[in-house]
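Every protein chain but one is kept in place in this view of the complex.
Now for subunit A:
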Amino acid sequence: MPHVLLIEDDASVRDGMELVLRRHGYAVDTAASGEHALALLAGPAGHGIELAVLDLMLPGMDGFEVCRRLRASGSAIPVVMLTARGDDSDIVRGLEAGADDYVVKPVTAPVLEARIRAALRRAEPVRRRPDEDTYAGLVIDRAGLTVTKRGTPLALPPTELRVLLELSASPGQVFSREQLLRSVWEHDFLGDSRLVDAAVGRLRAKLEDVPARPVYIQTVRGFGYRFGPV
């Protein structure tokens, strides 16, 4: 029974979502504010929570800030953002703050559920090759799902880890944004290449020495991304 935290200030929306998710077998916790949610996740009750659905327009601390603090505290739980405005700028800001996906309100129950399921799937341990790969100081342990750079472990949220695993599984191969969307996000909508760009951007910020001149994850202009050659 997946355990989900709903962070939403509007009681009706919160109740509606809780109702739907409970009926479909989710354990649901709710928080009406960002501060409450952060306290909940940091406390003992927060250990069981596997995913957060985060509203952006919250009283006090807004969703962007909640997400940033969550990531800063080292939490790697998937975050699905709910944006009420649906403007491109809000979506991009949300993704860059560290969200794994976004959903524009109003959303139908099946779509929200599908997004939550996909995000949870991404967070499951990935097993491909039980090896340890080393690329110029970067060690990717596919069995232990850890990434260390020159001995320092990197804390990567599931989505970013999956992007890295996907790309590094075939070094030198170019992946289009659509390919990555399908394999990492299991998204069927072809237009959301911003998800990929935002995740790659965050990944680079942690991985690369100079994010503006990436070594590990390179952009193939007009097509997509490629791991290496390093």
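Following the convention adopted for this analysis, contacts are C-beta pairs under 8 Å (C-beta built on N, C-alpha and C of every residue); 3 or more make two chains touch, one makes a residue touch a chain; residues count from 1.
What we mean here is this: contacts and distances are computed from a predicted model.
**Student:** Looking only at the UniProt record of the hidden chain, which name from "Dihydroorotate dehydrogenase", "TolR protein", "histidine kinase" or "Transport permease protein" is the right one?
**Tutor:** Record says "histidine kinase".
**Student:** Using the document's definition of touch, tell me which of A:93, A:142, A:162 or A:177 contacts the absent chain.
**Tutor:** Once the missing chain is taken into account, the touching residue is A:177.
**Student:** Residues on subunit A that touch the omitted chain in the whole complex?
**Tutor:** 10, 12-13, 15-17, 19-20, 23, 82, 84-88, 104-110, 112, 174, 177-178, 188-194, 220-224, 226
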